[in-house]
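Missing here: one protein chain of the complex. Every other protein chain is in place.
Right, chain A next:
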Amino acid sequence: MALTKETLLEMYFRMNEARFFEEKVAWFFARGMVHGTTHLSIGQEASGVASCMALKKCDLVSATHRGHSQVIGFGLDLNRITAELLGKETGYCKGKGGSMHIADIDSGNLGANGIVGGGYAISVGAALSQQYLKTGRVVLCFAGDGSTNEGSFHESLNLASIWKLPVIFYIENNLYGMSTSIDKHMNIKDIADRAKSYGIPGIVIDGNDAIEVYETIEKAAEHTRSGKGPILIESKTYRWSGHSKSDAQAYRTKEEVEEWKAKDPIKRLRKYMIENEIASEEELNKVEENAATALEEAVEFAINSPEPKVETVTDDVYA
């Protein structure tokens, strides 16, 4: 299915939402309004948004600690995401999860994960449910480059492969596991090469190209939905910000960051739409304005939402 104008504009909208959201998170953080840390995904919007949008409405996603673009891409409600970040009662997790655990199981969002590689086995289990219950749904498992050195990566890809489970392992390779560049952590150039060990396809894509991300995931979903088993996709991208809010970024140069900023995935999608006469400057400006307004409303919603009642601290440990 070719990308429609409507889908492209929605993608552009969500990518802008994600960008504005992250900028707001940084703003909140600077003012001490965020309790704890946060991992920004500025620069990774195409990777997080376009991938989720290529899924069918019914499909499932598990996200990572750097998951804001992913959950916005999945289409979760920006109001409730923002409220969760501020720890409010109206947040997706009633203020108990925060930045690293935004989840909405009912809509198929299996949650962001604070454990690097924590989503692999959960995704395998969710895919097992889909296969056993014959739902026709697939699971998109987000993970980062660093997590592919975890044992759970190996165990999960191997099991998913032998059981032919409907899961896409989608690695956002932003070149650094916290401070360590991947060339210090693995002796291969492409993480996708690891797919060979599991007898599954491994594909490398430009994670800053929203169109390529969308089309690849769409095909991958079709592949795994048809019962052919899992697939590994490596999405090469870059995070403009540090690992978390405490990162002085001594491990990379300003020049490198600038080089990647020039590959801004949002500007790139905008350029694509204008050059291909899909949308006009005015239309796209309007989409950006709408995204900014949506964020303003979300921020207002979150700030005006109540704090969770202290008595709820012992609720929901058990079902």
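Remarks
Basically, a residue touches a chain if its C-beta (ideal position, glycine included) is under 8 Å from a C-beta of that chain, and two chains touch if they have at least 3 such contacts; residues count from 1.
As a working rule, contacts and distances are computed from a predicted model.
Missing from the rendering is one chain, named in UniProt as "Alpha-ketoacid dehydrogenase subunit beta" (options: "Peptide/nickel transport system ATP-binding protein", "Ectoine/hydroxyectoine ABC transporter permease subunit EhuC", "Alpha-ketoacid dehydrogenase subunit beta" or "Fumarate reductase subunit D"). Contact with the undisplayed chain is limited, among A:121, A:175, A:257 or A:278, to A:121. Of the listed residues A:156, A:224, A:237 or A:305, the one in contact with the hidden chain in the full complex is A:156. For the options A:19, A:68 or A:94, the residue in contact with the chain missing from this view is A:94. The missing chain lies against chain A, touching residues 60, 91-97, 101, 103-106, 110-111, 113-115, 118, 120-130, 132-133, 151-152, 155-156, 158-159, 162-163, 315-319.
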